[in-house]
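With one protein chain removed, the remaining protein chains of the complex are shown where they sit.
By letter and in written order, the chains are A, B and C; residue numbering begins at 1 in each of them.
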Amino acid sequence: MSDWVTVATQSDLADTSRIETFSDGVFAIAITLLVLELHIPELEPDERLWPALVDEWPHFGAYLTSFAILGIMWVNHHSMFRQIQRADRGLMFLNLFLLLWAALLPFPTNLFAEYLLDDTIDANVAAAVYSTNLTLAAISFSLIWWHVLRRHLVDHDMTPAQQRASVLRYSIGTAFYAACIGLSFISAPLTLLVQFLLAVYYGFEQLRTRARPGV
Amino acid sequence: MSDWVTVATQSDLADTSRIETFSDGVFAIAITLLVLELHIPELEPDERLWPALVDEWPHFGAYLTSFAILGIMWVNHHSMFRQIQRADRGLMFLNLFLLLWAALLPFPTNLFAEYLLDDTIDANVAAAVYSTNLTLAAISFSLIWWHVLRRHLVDHDMTPAQQRASVLRYSIGTAFYAACIGLSFISAPLTLLVQFLLAVYYGFEQLRTRARPGV
Amino acid sequence: MSDWVTVATQSDLADTSRIETFSDGVFAIAITLLVLELHIPELEPDERLWPALVDEWPHFGAYLTSFAILGIMWVNHHSMFRQIQRADRGLMFLNLFLLLWAALLPFPTNLFAEYLLDDTIDANVAAAVYSTNLTLAAISFSLIWWHVLRRHLVDHDMTPAQQRASVLRYSIGTAFYAACIGLSFISAPLTLLVQFLLAVYYGFEQLRTRARPGV
Partner (left out) sequence: MSDWVTVATQSDLADTSRIETFSDGVFAIAITLLVLELHIPELEPDERLWPALVDEWPHFGAYLTSFAILGIMWVNHHSMFRQIQRADRGLMFLNLFLLLWAALLPFPTNLFAEYLLDDTIDANVAAAVYSTNLTLAAISFSLIWWHVLRRHLVDHDMTPAQQRASVLRYSIGTAFYAACIGLSFISAPLTLLVQFLLAVYYGFEQLRTRARPGV
């Protein structure tokens, strides 16, 4: 059976690329499906289209936030997998766990938009559902990175200090999103704003990291 | 015409990768389209959002089960095609037959969720339709593997005993799903639970298989 | 500017693969979106689910036919592009013209299913719209192949006789689908049946062609 083992090991190098293709597909589809939650406003008699569109701003705001977050997730996934040279089944299943939360995001996005301006506890519940989805996605990223380090699937050697630093970085992201679950019960619109700014910050922070790679 | 033949044969090596790309696309789209079946609950006057969401658990349960099953199907497809080195038209059409059932799954998923808690025979019918879809997908996998062995399209030599073992393994999976058609007429919720656990079991079983490849 | 020309020419070899990836994406999405046109039947009081599902057979029949046709189109596209080594802009735009009809197919599929059993001229109109879509897709295939031969973009030499034979073959397919437009005004269900059988025949015919490549 050693022949089989050899084949399997050799093919492992090809694995990562098919995981990436599949993941790119799910990210691309989820990010594009978001548009299906935008509906043409139904006008009352004597109502004009422009103010009716402006009234829909929670849907556009939630659309933009989820688009930015899925975009950042894709960029992150991209960066992470560029460092991963070999895939095992554990990585495939943890990756599926991440894709579950990415693919689900259009639903809480719609829920959040629909209840954002509601003046009852329902607005907070919708915001908390959205934040929980993001937190679970952040946890999935942490689990993947932790698994990858533990199984030595990365393509370069990191010192223990560097490994701790990288794990810490993912944990901080997770803590931020978890804090948003709490924030949801204070103000739903503020939660959306913070999450949008968080996505923009992550975008710029990563830009900066790459702009000075030697630091 | 020998020139044409040579070209065709040489290109056959490239074939598998385009079948895989197309299949990855269909799996990725089907798994992501599942979210479109989740709808925001319409609240009665004085109803709150959270209990209304909890009442929707059959939709979330069916979503999670179908997501897990399509994920496992993709991982299986991945493993199977890693061993296939050449593609013929027969493989392409059997693969399309498999994709038919993968792409169709969002429909019975929605049907199953909608009727899961119905207290008439309709719940059993919906469960049986869902189970039949899964059984046909399992049969497609068996047909592909049987075709691949018969046409020597795999990239390594298997002894007749190993071939019988691998065919038997696919047959057992098919038998499990077929048994779920019967189970559907006993209890629809139990059928959903068994199918979810079956997907989780297959996930772990495959993890174990790969963790000890030399055994 | 000769540097630019060299670069462009060299990159042309890579072109085909990105056209194929994009086309695979459109085919995979269109074939998977078909499922969104299947709806859960709304039951009348005292109606059971199973007979209501059976009454929906036009939708399942149209789904299966369109799935088979898009599957065959993908296989055809695959075979055709395997022989194309270089892409020019003309090929890209003709390919977009083909993708237009592939991507549009879910709409006439739904229309056809909805009106299949209508006892007015509307059934014939719906069938004719569906057949016209297929005819335009077949014409697109012919145009691509004609363009490819004329611009010598194929990767092997064909004799003029072989070229005429291959062009004739595409023309026959187009003529069959065009004849279905006429058939639509005789019987809508018969048109669906013929189109399904045509797809199955093309599948088997291609299987046979490849099984004896040396003939």
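One rule holds in what follows: a residue touches a chain if its C-beta (ideal position, glycine included) is under 8 Å from a C-beta of that chain, and two chains touch if they have at least 3 such contacts.
In this text, all values refer to a predicted model and were calculated from it rather than measured experimentally.
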item	value
Missing chain: touched chains present in the view	A, C
Given A:75, A:143 or A:178, the one touching the chain that is not displayed	A:75
Residue among A:67, A:93 or A:112 touching the omitted chain	A:67
Touch residues of chain C, complete complex, unshown partner	1-5, 7-9, 11, 14-15, 18, 21-22, 25-26, 29-30, 33, 36, 88-90, 92-93, 96, 99-100, 103-104, 106-107, 110-111, 114-115, 120-122, 125-126, 129
Residues of chain A (touch criterion as defined above) contacting the omitted chain	20-21, 24-25, 27-29, 31-36, 38, 40, 43, 48-50, 53, 63-64, 67, 71, 74-75, 78, 82-83, 155-157, 203, 206-207, 210-211, 213-214
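The rule is simple: only the chains that are shown with their structure count from here on.
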item	value
Centroid spacing, where centroids are CA-atom means, of chain B and chain C in whole angstrom	25
Centroid distance [mean C-alpha coordinates] between chain C and chain A, Å	36
Contacts with 2+ other chains: residues of chain C	none
